[in-house]
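Report on the structure given below.
Note that one protein chain is taken out, while the other chains of the complex remain in position.
Letters A and B name the chains as they come in the text, with residue numbers starting at 1 for each one.
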Amino acid sequence: MNGMAALRADLGIAWAIARKDALSELRGRQAAGSTIFFAALVLLLFGFALGPDTRRLAEAAPGLLWLAIVFGGLLTVARLHQLETEDGALEELARYPVERRAIYLGKAIAGLGAMLVLGGLLLPVVAILYGIDLLAAAPALLLTLVLGAIGFAAVGTFYAGVTVRLRAREVMLPLLMLPVIAPLLLAAVKATAAALGGDPLGELASWLQLLAGYDLVMLLAGAAGYGFLLEE
Amino acid sequence: MPQTTIYSAPPRSPLVPIPAVATREVARLFGRSAALAGVSLEVERGRMVALLGPNGAGKTTLLRILATSLRPTFGSAHVDGIDVAERPELVRPRVAYLSHATGLYDELTAAENLRFAATMLGRPNPAEAAARALAEVGLEADAARRVRAFSAGMRRRLALGRLLLAAPSLVLLDEPHAALDAEGTALVDRLLEGWRAGGTTVLVATHQADRITRLADGWARLDAGVVVELGGAGVSVPTAVPAPIAEPVTAAAER
Partner (left out) sequence: MKTRILGVVAVLAVAAATWNALFVVPADLNQGDAQRIMYVHVPSAWLAYLSFGVTALAGIGYLWKRDLRLDHVALSAAEIGVMFTAFAIWGGMMWGQPVWGVFWQWEDPRLTTTALLLALYVGYLLFRRLTDDPHRRAARAAVVGLIAAVDIPIVHFSVEWWRGLHQGPTIGSPDRLLNPAAPMQFVTALLAMLGAFTIAWAWLMIRRYQLAAAEARLEDAVRRTRVAEARRAAQPVVRPEEATR
C-alpha cells in the first residue's frame, strides 16, 4: 500500500475510535462531568491555600490553572482507557486488523477533545475565582490551551496504555507521567503568564514553539511505542 | 538464550496441506500457575472441531493465543502456517474470535457498536454491513437501543453479529451457547452450519459436550492444560511432536 493511502486508512480508523469515545463520553456524562467539577474544586481549594489576597492569586493563576488541568487530565486519560476495559473491549480493540498507531491516534484525538473541554471550562472558572481578565488575551490563551492539550493527550494516552492493565494503575499513571509532562507544564504556565501579562518580554512565541515541538516529539514517540503496550 | 518460540513448525511436504491451526507444545503461565502445559494440536482446514473440558482446562487460553490476544510462554502456535506470536498482524485478518467477554461499548447502541466494528474490520460500507448482521442475529428491532440496557443473551447475540462482519478463515468460539435461550441456541447452530458450508474452519470451546459434538467433525478434550483425549475427524496430535518441555533446571543452570 502506498504511503498516502495507508495514512488515509489510519486516519479513518483513528477517527472512528475517537468518535466512538466521544459518544461514550457524552452519553456517560456523569464521569466526565465529575472530572471537570473536581478540577474546578481544585482551583477553589488553591484559593483557600493561598489566602484571600487577590493579587497573589492572580499572579499564581497560570500555574494553578495548569495544575488543575493536569489533575483533571490524569483522570480523563485514565478514564478513556478504562472505558475499553469494560467487558474486554481493549482486547477486542487490539484484535482488529488495523495499525497500532491508528489506535493510538484515535485514543489521543479523543483525549485531546476531552482535554479541550476541560481546559475550556476551567478558563472561566479561573477568571472568576482569581479575578483575571481573559478576553484581552483570548487568542494567545486558546493557542496555549490547544498546544498544551495536544501534548497532554499525546503523553497521557501513551501512559494510560502503559498502566491500564496494572493493578496499581491509579498510582502508576501519575508517577510515570508527571515527570514526563514537566516541560509541558512549565512551558504552558510560562506561555499563559506571558499571554495574561501582555507578553512584555516577547517570550510567548518561544514558549509556544517549545510546546509545539514537545507535542510533535511526543506524538511520534507515542505512535511508535503504543503498539508494544497492547501485547499481552 | 531462551526465546518465546522454542519450536518452529516442522518442514512439510508441499503435498500435505497446511493445517488451519497447528500448535507445538504451547504453554502459558499466569503468574505461577500454568493454564496451558504443552498442547500440540492440528486442525485441518474447513473442519469444525470442539474443544471440550471442564472450567480451567485451558480452552480459553488456547483460543486467546490463537486470536493473538496472548503470547505463549513456551511453544508456538500457527494459524494457516503463520506464527501468531511473530506475525500477529498477518493472523488478525484471518481470525474471528467470540470471547467470553463481549467487548461491547455500553454507551453505544447495538447498531453503533457493529458499525464501529465494521469500520475497524475495513468493510467498505459499515452501516449496511452492520444492518445486515443485526438482522441475521435477530436484533433489528433493538438496533437503536444502547447496549447498557441489553440482557446477557442479547449482548451475546450482538457479539455473534460482530463475527459476521469479518470474512475469516478461522472462527474461534468460546462457549457460544452461554447465556442464550432456545432461540439463541438455534441461531448459534445456524451460524455454525453457515461457516461449515462456507469452508471456514471453526474451533468451539465448550463444556457442554453433547450439543457441539453432534455438529462437529471432531473434538479434543483438554484437562489441566494438556490434551487428554481426541475423537472424530479433522483434529490430531501431530506425530512429529518434539519432546515436551523437559526438566530444565539442570539444562538452564549450565547456561
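Methods note: a residue touches a chain if its C-beta (ideal position, glycine included) is under 8 Å from a C-beta of that chain, and two chains touch if they have at least 3 such contacts.
Please read these numbers as outputs of a predicted model, since none were measured by experiment.
Asks: Return the single residue from A:162, A:195 or A:208 that touches the missing chain.
Replies: A:162
Asks: Could you tell me which of B:74, B:105 or B:219 touches the chain that is not displayed?
Replies: Going through B:74, B:105 or B:219 one by one, B:74 is the residue touching the chain not shown.
Asks: May I ask which residue of B:27, B:164 or B:188 touches the chain that does not appear here?
Replies: In the full complex, the listed residue that touches the missing chain is B:27.
Asks: Since one chain isn't shown, list which residues of subunit A touch it in the complete complex.
Replies: On the subunit A side, contact with the omitted chain comes from 155, 158, 162, 166-168, 172, 175-176, 178-180, 182-183, 186-187, 190, 201, 203, 206-207, 210, 213-214, 217-218, 221-222, 224-226, 228-229, 231-232.
Asks: In the full complex, which bits of subunit B touch the chain not displayed? Write them out.
Replies: Here the touching residues of subunit B are 1-4, 27, 29, 31-34, 37-38, 40, 71, 73-74, 223-230, 236-241, 244-249, 252-253, 255.
Simple rule for what comes next: only the chains that are shown with their structure count from here on.
Asks: Tell me, which parts of subunit A touch subunit B in their complex?
Replies: 9, 12-13, 16, 20, 23-24, 27-28, 83, 86-89, 91-98, 231-232
Asks: Mind pulling up the subunit B residues that touch subunit A in the complex?
Replies: On the subunit B side, the touching residues are 64, 67-71, 89, 92-93, 95, 97, 99-108, 112, 116-117, 119-122, 146.
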